[in-house]
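Shown here: the complex without one of its protein chains, the others still in place.
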Amino acid sequence: MSQDTDSYLELSDDPVRFEPVNQLTNVFFDDTNKDVFTVRSGGVMGVVVKGPSENNKPLNFRMEDRGSVLSIKLSLDRKVLAVQRTNTSIELMNFNGDSLESEYSISCKKNSNILGFIWSNLNELAIVTDHGIELYTVIPDKKSLKQLKSISVTVQWFVWCPKNKIAILASAHGSQLQPVSIKQGCINKLHKVETESGRMALERDVTLATLYNVPAVLILRHQSGPQTAEVHVHTLTGPGLAPVKAHVLKLGLAGRFAINVVDDLILVHHQASRSSQIFDISLPGESDGTVKYHTMVAPRSSFKATSISLPGLVEPQAHDCELYSPNWVVFQPNIVIDAKLGCLWHINLSLLQLCNQINDLSICTQVALKRSNGKPVLLKLLLKTINQNQPPLDKLQEAFNHINFVYRDWVEMELQSQSGSPPNAPFPKKTIPRVLIDQSTMYEEIFQKMEADLSKTERVLVCYLASLAEYGIPAQLNINTLIVSTLVRQNKFTALQQLLQYGVISDMKPLASLLVSLGNMHPSSTQMALDMLARLNASEEIQEILLSEGQILSALKIAKDKADPRKYLTAAQNSGDPTLLHSVLYYFRNHPKFSIVLQNDQRLHTFINEYNDIFSTSEV
Amino acid sequence: MADFDVEPGAARDNVLVASESFENFEQMSSSLEEIMSVNAISTAAEIEDDTTTNTQEDITHNQENGSEINEKQEDVENSLDWTNKRKHIFVISTAGKPIYSRYGNEDKLAWLFGVMLGLFRYSRDSIKSIHAGDTTYVFLSKKPLILVAVSKTGECVNQLTLQLNYVFNQIVSMLTLKRLTKIYDEKANYDLRRLLTGVDRLIDHLLDFSENEPAFTLGAIQCLPLAISERDSISKIIKDACSKIRNLVFAILLGNNRLISLVQMKKYHLHPADLHLIFNLVQATESLKYSESWTPLCLPRFDNSGYLYAHVSYLADDCQACLLLLTVEKDVFFPLSEAKQKIVEKLRMGNNLEHINTSLAALEESALATGFPELRHYLYKCKSTVQFYQPALCPPYTKNKVRLIELYKRAHQKMHCPTRPLKLSFERSSDEAVFSWDTKGFELYAVFEPLIDTASAINCVSKLLNWIKKREDKLFHLNAYTF
């Protein structure tokens, strides 16, 4: 089991503190509003409500003593307080911020027991009884409730997911799991969760979560005998949100477990071993066609040690919190509460630590790409890998492929949005990838920063180019320039030639001029430049090169009617070759268009005179 | 392309012996004995010996410039300047006696001649050429001599061999082959230079000539442009004036390297190669301008075994055309001298002299001037009459004529590669575009502006052929006159 130091899990260091449970004090947690209620002696001594974070100020109020409280929750707008004391009725009180007023109540159908209630929506109260669900709308001013809807179904226990407003109703000892969605005043039964018939489940083994924006039912399956426990992930991806058993997480352990979800990673805490495993359903896994089997992404790890300060006799003392304590209760997505200690923590994940524990760069990259804060971590990781003295090029390439896979989709989407796709088409803002590493980033963050080893740079670049090519992404100028200069600085012109020959390096005018500038280093670079320009139909540039090479007539042949006589005559004159001057002059002289220019343009006559001096002849 | 039933310049009866330029040089077209016997006179054999002496005088009495050169060139043999000459020519006897070196003093080069002979003897199988970078070394064995060219001109082996052949012929034309072989049979290490004083000047000139005139490469002759009527009347005048004279074989009238008129004995034809030697003789010998001269002359392609005798004189102080009357008779100086006078008078009366003068004065027109703006220069050779025409030189080649000639030499070589001759070639460089065309009837080499497009080049060529066709009777010597 991994050491604290490199543990990738930690509890938030500013837990929400509340009065611990004792004879007089009860503590309730409303996982809809994430409020902690501390109720002293049934509320007479006061009720303190603390939000999910320390810094929003707690509510304080008192209630009259009407016996012990079973459940207590504020409405979503915190204007109505609902309290359950009996299993037949719920009491409601309007709340003005610091005191309660005007009680009213609602009791459920005859001879049915209330299992619990939910603020399913603003002023919407859903009461779950062993016979079904009754949905009411609360009208605080009239102090009355109106029934909106109800369904009847036998329920033994239920689990509510406030985010997706979906409840799982369990019957037959959890062998029947019925998802229902409670939205805008109506209740919809969804398809049952498919489970092996008769396979029971306890309430605590069923978790409702959201993975990659998809509602999912996580069921912890304890195995008998030697086999070890599994988590079955049913995603509501079927038609009409029908649950589909898509993933199985192999825990490799038995015992008591608790599940959290952080940044779409599934954490499975194991009490006995005081450690947690981490799973990512987006990673490839063994598949039997319908179900993917996952093993943990990284070695198991336990939480970083954490402590809180408790008031001491003289001064407050630091108290090390017990991790994986039996007093722990976990709530979705990432909340851990120790009622005995009076602490509410959020679980944080240190991606860097996590990645450090994953040896396979390719997997690491996939994990990082899916995390909201993945970019800096991934870049750091790549750089580290490349700077090893023998980087695993094949792994690097896989990593690049994952990166560019995301990059490609982004590029295509950009193109679509630019190429004015149908205006009403929903602009896919939400599909902006969590981690986007484009060429510029690669250039600045990796290639610019990697240690100066030319042959390594070359190899890594080729890997990257190969990956870009794989995804049909044209390489940017700076990347192309970098590979060219890297080869040139090693004097590898032959290699450069081959890369150009096979179209690895894209044709761009700036590259061509770079090549021209290298002409003195190696003749081939001029050839390559000319070829490139030819492919770009850049006849202007070609002429310039030919002129500078003294191939004046060749240039003239390309220039055709667009030639500037002055320019060419000057070049011919400077060549000091009389024959050349003759050829150029006569070309213009015999050319229908230029012959006139030659006569009319006074400035050109200097050339004619020069010519006549050389050949001392009256011609032209 | 332009099509003609007869190519421009073709004629009913040929003035000259048609021949391919690289052909074997031994074969002769005719024999003096034949002429002699026909005209029943004393044999050529006796003529030789006693004439040779005055031959020497004849030519020696104006050698100054020739010999001067040799003084100036003291010790250049081992200087860089000497090694870097563009073309060296050496002649050795098979016995290893130095005979001629274009540059430097043979005696100082004895060692080199030694090496060359050594190589030649050493190799089991006769050396033709050696190649080293920009330098070509060509060997030609002409019993009893060995000729060597060392050239940096880029001319091919055949071109250089051709020039060596000319050099050999130049020597033969002074001595006759018969005599040459005889000398070496009698005295293997004879120093031929004793007999050849002055010849080296002719050879020097011949070489410069071959480097500046396409005539050698083409193996053809260029005529002085004259209206056909004009040329005919001139030929007629010459013919009439000489018809009475026994054994007159050729009457040749020429001016600035152009043939004006050629009248010959029935059945006998002059070979262009021989005519080139004659041109060279006239060109190289200033003295001829001032006095009539009488000189024996062997025309190797005509008959390398014996001499013809040439009465050489310029028509008049006011007409710089040169008339050569060649006969087999060694003692007819005065009859020929009279004949010449008659010819001059007649020509003067018929205003022919003026016409000749005007034509001599007026250069050929340049291609540009004749309405071919993109055509820089060209050579047109009519094969059947071995005559050619070229326009006046114009820029850019006025700066560097040799370049143009070498251009033509390359083109010619390309077209006439022995094992794979070409019908046609169109070649572009950054300096010019060269179009070469070899047909049954004619050869054409045209040099264009480098950027001309193929279509207009072709177009221009056919226009050009028509242009020549129109002027053929002016540009070429069409009608042959015989005694």
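The letters A and B name the chains in turn, as written, and every chain counts its residues from 1.
Keep this in mind: a residue touches a chain if its C-beta (ideal position, glycine included) is under 8 Å from a C-beta of that chain, and two chains touch if they have at least 3 such contacts.
The rule is short, and it goes like this: contacts and distances are computed from a predicted model.
Asks: Can you tell which of "Ribonuclease P protein subunit p29", "DNA polymerase epsilon subunit 3", "Vacuolar fusion protein CCZ1 homolog" or "N-acetylglucosamine-6-phosphate deacetylase" UniProt lists for the chain that's not drawn?
Replies: "Vacuolar fusion protein CCZ1 homolog"
Asks: I'd like to know which visible chains would be in contact with the absent chain if the whole complex were considered.
Replies: Computed over the complete complex, the missing chain touches A, B.
Asks: Would you indicate which residue among A:N121, A:N373, A:Q527 or A:S575 is in contact with the undisplayed chain?
Replies: A:Q527
Asks: Just name the one of A:V153, A:A495 or A:I608 that touches the chain not displayed here.
Replies: From the options A:V153, A:A495 or A:I608, the contact with the absent chain belongs to A:A495.
Asks: I'm checking contacts with the chain that's been left out. Which of A:T137, A:T441, A:Q551 or A:N612 qualifies?
Replies: A:Q551
Asks: Name, in rising order, the residues on subunit A that touch the hidden chain in the full complex.
Replies: Residues of subunit A in contact with the hidden chain: 390-391, 393-394, 397, 456, 458-459, 462-463, 465-466, 469-470, 494-495, 497-499, 501-504, 523-524, 527, 530-531, 533-535, 542, 549, 551, 553-554, 557-558.
Asks: Considering the whole complex, not just the chains shown, which residues of subunit B touch the missing one?
Replies: Counting over the whole complex, subunit B touches the hidden chain at residues 83-84, 88, 112, 115-116, 118-119, 122-135, 137, 150, 152, 154, 157, 410, 414, 417-431, 454-455, 458.
To be clear about the criterion, only the chains that are shown with their structure count from here on.
Asks: Return the distance between the CA-based centres of subunit A and subunit B, expressed in whole Å.
Replies: Here subunit A and subunit B have centroids separated by 94 Å.
Asks: Considering only the defined contacts, which subunit A positions touch subunit B in the complex?
Replies: Contact set of subunit A toward subunit B: 551, 553-554, 556-557, 578-580, 582-583, 586-587, 589-590, 614-615, 617, 619.
Asks: Which of the residues in subunit B end up touching subunit A in this complex?
Replies: Spelled out, the residues of subunit B in touch with subunit A are 368, 373-374, 394-396, 398-399, 430-432, 449-451.
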